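So the structure is just underneath, and the comments pick up after that.
Removed from the display is one protein chain of the complex; every other protein chain stays in position.
As written, the chain order gives the labels A, B and C, with residue 1 at the start of each chain.
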Amino acid sequence: MDKIRIVLAGPRGRMGKEAVLLIEETEHFELVAAVDRINEGKYISDIEGMPNVQAPIYTDIEKCFQDVKADVLVDLTTPEIGRVHTKTALTYGVRPVVGTTGFSEEDLKELQQLAEEKELGCIIAPNFAIGAILMMKFSQMAAKYFDDVEIIEMHHDQKLDAPSGTGLKTAELISEVREAKKQGHPEEKELLEGARGADYEGIRLHSVRLPGLIAHQEVMFGGFEQTLKIRHDSYNRASFMSGVKLAVDTVMNVDTLVYGLENIID
Amino acid sequence: MDKIRIVLAGPRGRMGKEAVLLIEETEHFELVAAVDRINEGKYISDIEGMPNVQAPIYTDIEKCFQDVKADVLVDLTTPEIGRVHTKTALTYGVRPVVGTTGFSEEDLKELQQLAEEKELGCIIAPNFAIGAILMMKFSQMAAKYFDDVEIIEMHHDQKLDAPSGTGLKTAELISEVREAKKQGHPEEKELLEGARGADYEGIRLHSVRLPGLIAHQEVMFGGFEQTLKIRHDSYNRASFMSGVKLAVDTVMNVDTLVYGLENIID
Amino acid sequence: MDKIRIVLAGPRGRMGKEAVLLIEETEHFELVAAVDRINEGKYISDIEGMPNVQAPIYTDIEKCFQDVKADVLVDLTTPEIGRVHTKTALTYGVRPVVGTTGFSEEDLKELQQLAEEKELGCIIAPNFAIGAILMMKFSQMAAKYFDDVEIIEMHHDQKLDAPSGTGLKTAELISEVREAKKQGHPEEKELLEGARGADYEGIRLHSVRLPGLIAHQEVMFGGFEQTLKIRHDSYNRASFMSGVKLAVDTVMNVDTLVYGLENIID
Partner (left out) sequence: MDKIRIVLAGPRGRMGKEAVLLIEETEHFELVAAVDRINEGKYISDIEGMPNVQAPIYTDIEKCFQDVKADVLVDLTTPEIGRVHTKTALTYGVRPVVGTTGFSEEDLKELQQLAEEKELGCIIAPNFAIGAILMMKFSQMAAKYFDDVEIIEMHHDQKLDAPSGTGLKTAELISEVREAKKQGHPEEKELLEGARGADYEGIRLHSVRLPGLIAHQEVMFGGFEQTLKIRHDSYNRASFMSGVKLAVDTVMNVDTLVYGLENIID
């Protein structure tokens, strides 16, 4: 297989650093250049803490695409910069993979049109953690066969909100495929308030917060004398990289814009 | 919704007893008769330990179908008897739901032809535990996105074989969608033989046997800084009943033979 | 080792039946007689569903102790009957093992005095599930080294109260050894009410209720980059039998009254 030639925008951020490592470790990926706000004319290997990769750094993305032959742009910058980068990449025939929650519906429509004109793949995803996306997908599938479900999400004790975004999103996805129902004994009684957790259309959500924990969620289904559990444990931001890898591989084989990693998972 | 009128063959077996309860507890199911080797002319309610259901018992299934208007036959007998029952049911316009591993390919082909002729649904399943089937299905799906997986199956200490049938079946399904690969450190070393478990195309299987356990399996996937786990706990034979229920509901809406519950799950 | 000769009071109850099996299966235990409200003059083997044990049944416990040489009385009757049985046993030099929550402090004081006079062991326990008792004991021990803890208890959905008795008891035991403290982020916010569970002196309790579950509890401690979990799964009433066995063995080696199994566990 030919190597996929990648330009990385945002190499010095937390995600960016992980992406440099990912590209290095993946045999059929090649980092051909980086786009950054600073360090014009330097190489990735010149930056402290970076691996010894001879990829040139550009501050001007147009100049980058004029100089360097690339297949994919991985953009891990901000929504504002990412929007411009994505358009520019499509214009130069480079397929974008963008991690952001910040594009408006209008942005997406415009980019979709451009991708179709150019017949180029373009993947934009708010969440690259494949494990979490599979957990949500499987939970929605299982909910068709199990009427009762509770969600236990567990995070470090510096988290402000309860339940977590993933917990709520999972509950939403489940309630798309089942009728709201009251779970538990019809006359159940809380001896201590809150014991039965939060209620989302009858689905119970429990938020555990403890030092030492990172980001974990268990979705528990109960039926006739059996339970089915789907659990995701995320140990740090690098858990997003498996999704970036999948997106890079997939963007080469599609010729339209795809929004959300769940739509490239079957 | 009109009630689904059910004839149950094999009401006195362990599964049969649970099926009687299932039908009683399901509002839109109605037990209209039972077929048994003995007790001709009696009622379910006459048998010790059975609930107070006024369903007549027949020893002759043809007579049963002539006397009683039925939609579905739930057959929990033996493969030999079940084969005859299934054919007879289709002949009388009744849709069969059969739990057996004992039908030959020839049997299935013949029954399929008959079902199509009659334009009647017919569901035959070797395993009715929906949770276990979903666990296997999800594991196969997840294996496309996670290269590394280990299976831990846990059973009571009276079990003879290790790994369990479900454990092996799960490993088979996973290896259908991934290349065989050596997992773990390339130079890993067992200080005590067997520590790394059994090896099926690189998938590691671990069999735990302890008194107190019933039947449990966890499929654990590992990737970039994350793990995804799918776990099924089965607490007794009644766990099969959720699958029977699903099959009865589904058989009313298909007009062909379906083999294996995984094919009516989407 | 000489066999321990046991008289069992209450052999036909759910616990009683399990106790008959326990005694049969334990090599150094011998069932020498049973005390029951009915079946005077019959044998255990005469009762339907009982194993083939030639132990005579008495309706009068005094007559039983006069006829049969016994070491231990296992009493699984009611508090009222149990109180009389316990006294009678001590009078006849037989060591009682009693499962009940129904004795008053006065009862206990009186029985303790009698046990000491006779220099006989006597074990009275409200809970014989060793696993649950160890879970509570370990949780109390761990709480000295981990400041943050949450309890997740999981039961079938026919349970009325939340949290469970064991959940509350565990929280009480933990708060005996730690200062009350507010856990989680000081400014944490419930987006859905109840997400953070119930609060007992800062300990969070979460009650999961699902069909298929039986009786499970996980106590989760969090600290510097680590978590410690202690989990008990009880699959049915027979889980009490391991405690009965321990109590019978222990009562032979003490010469006073012990209340609560936790006091014979070290």
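Methods note: contacts are C-beta pairs under 8 Å (C-beta built on N, C-alpha and C of every residue); 3 or more make two chains touch, one makes a residue touch a chain.
Note that the structure is predicted; figures quoted are calculated from it, not measured.
Chemist: Touch as defined at the start, partner being the missing chain; which of B:A19, B:L205, B:I230 or B:L261 qualifies?
Modeler: Here the residue in touch with the unshown chain is B:L205.
Chemist: Specify the residue from the set B:E30, B:E116, B:D148 or B:D249 that touches the hidden chain.
Modeler: Of the candidates B:E30, B:E116, B:D148 or B:D249, B:D148 is in touch with the missing chain.
Chemist: Among B:V68, B:L108, B:L173 or B:L213, which one is in touch with the chain left out?
Modeler: The single option touching the absent chain is B:L213.
Chemist: With the missing chain put back, one of B:L21, B:I81, B:A162 or B:V254 would touch it. Which one?
Modeler: Looking across B:L21, B:I81, B:A162 or B:V254, the contact with the absent chain belongs to B:A162.
Chemist: Please output the residues of subunit A touching the missing chain, sorted low to high.
Modeler: Where subunit A meets the chain not shown: residues 212, 214, 233, 235, 239.
Chemist: Considering the entire assembly, which residues of subunit B contact the chain that has been omitted?
Modeler: 148-150, 152, 154, 157-163, 168, 183-185, 187-200, 204-213, 220-227
Chemist: With the missing chain put back, which residues of subunit C would touch it? List them for me.
Modeler: Against the left-out chain, subunit C lists 22, 129-132, 134-135, 138, 141-142, 144-146, 221, 223-242, 246, 265-266.
Here is the rule we go by: only the chains that are shown with their structure count from here on.
Chemist: Can you identify the chain nearest the overall CA centroid, using each chain's own CA centroid?
Modeler: Chain B is the most central one.
Chemist: At the interface of subunit A with subunit C, does the proportion of residue numbers present on both copies reach over half, so same, or stay under half, so different?
Modeler: Mostly the same residues.
Chemist: I'd like the Å distance between the centres of subunit B and subunit C, where a centre is the mean of that chain's Cα atoms.
Modeler: That pair's centroid distance is 37 Å.
Chemist: Residue numbers in subunit A touching 2 or more other chains?
Modeler: 221, 223-227
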